[in-house]
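Only one protein chain is missing from this complex, and each of the others stays in its spot.
Our next item is chain A:
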Amino acid sequence: MNGYCLLCHRRYVSRMSWSDLLTVKQEDVLCDVCRRSFSLIEGDICDRCGRSFSLLDETYRQGECCADCLRWQQDDEWSGMLTKNRSVYVYDDFMKEVVSRWKFRGDYALVEAFRIDVRREFFRHFSSESLLIPIPLSRERLYERGFNQAKALADLLFLPVFDVLERHDSEKQSKKSRYERLRTAPFRLHAGGQLQGKSVVIIDDIYTTGSTVYHAARLLKEAGACDVCSFTLIRA
């Protein structure tokens, strides 16, 4: 089969095998070289936040959990808000490049490059009964980007998407310290009620300190959700 790689735009021939002919397998939108450049999170991971232990200094590991997650659990305010996070890719230089083109330059189509991995990893960790709640952008940021990257990821999963969160600060999370991130609640709920007893999965592009996801989780718990997990494209 012939095509142009979605990332490098070069013409490529995807290798055909008998299993491709016998099963209805989706054809890759990337060439071999670009596909191999993505690093999946594999091996031993933190039970809670899903980060790879192999990339982490031994001293940060506390049994099956990482030091960051332990800190969340020891804080009465936050303990138990988030059941677990799982992510697809490692945040390496290649991924930084790809995400910057997708999110900041606005090359929406690149979401297709994540489709196969995102679907496989999601259903490995979460049930197909889950309710998806994408992390929203502020109005200004949404206008600037033209699309919400978390929503674009959620749309890959063909599960019910609940847009119940609304962002009321426009500051970029990455410009704040951990302390500032924790102090200010960035979201509010704009359609409550239907969450009673539901188990939901928050969808976002990246899990860095976890504060975005924890804030959203607390709000959803308060609104009655019984179980809140999160799923992100990247674990930084």
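In the analysis below, a residue touches a chain if its C-beta (ideal position, glycine included) is under 8 Å from a C-beta of that chain, and two chains touch if they have at least 3 such contacts; residues count from 1.
Throughout what follows, contacts and distances are computed from a predicted model.
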{"item": "Complex member absent from the view - protein name from UniProt, among \"NADH-quinone oxidoreductase subunit C\", \"Cytochrome ubiquinol oxidase subunit I\", \"ATP-binding cassette domain-containing protein\" or \"Competence protein ComFA\"", "value": "\"Competence protein ComFA\""}
{"item": "Omitted-chain contact residue, chosen from A:36, A:105, A:120 or A:190", "value": "A:105"}
{"item": "Among A:71, A:115 or A:145, the residue in touch with the chain that has been omitted", "value": "A:145"}
{"item": "Sites on chain A contacted by the missing partner chain, in the whole complex", "value": "3-4, 9, 101, 105-109, 142-148, 152"}
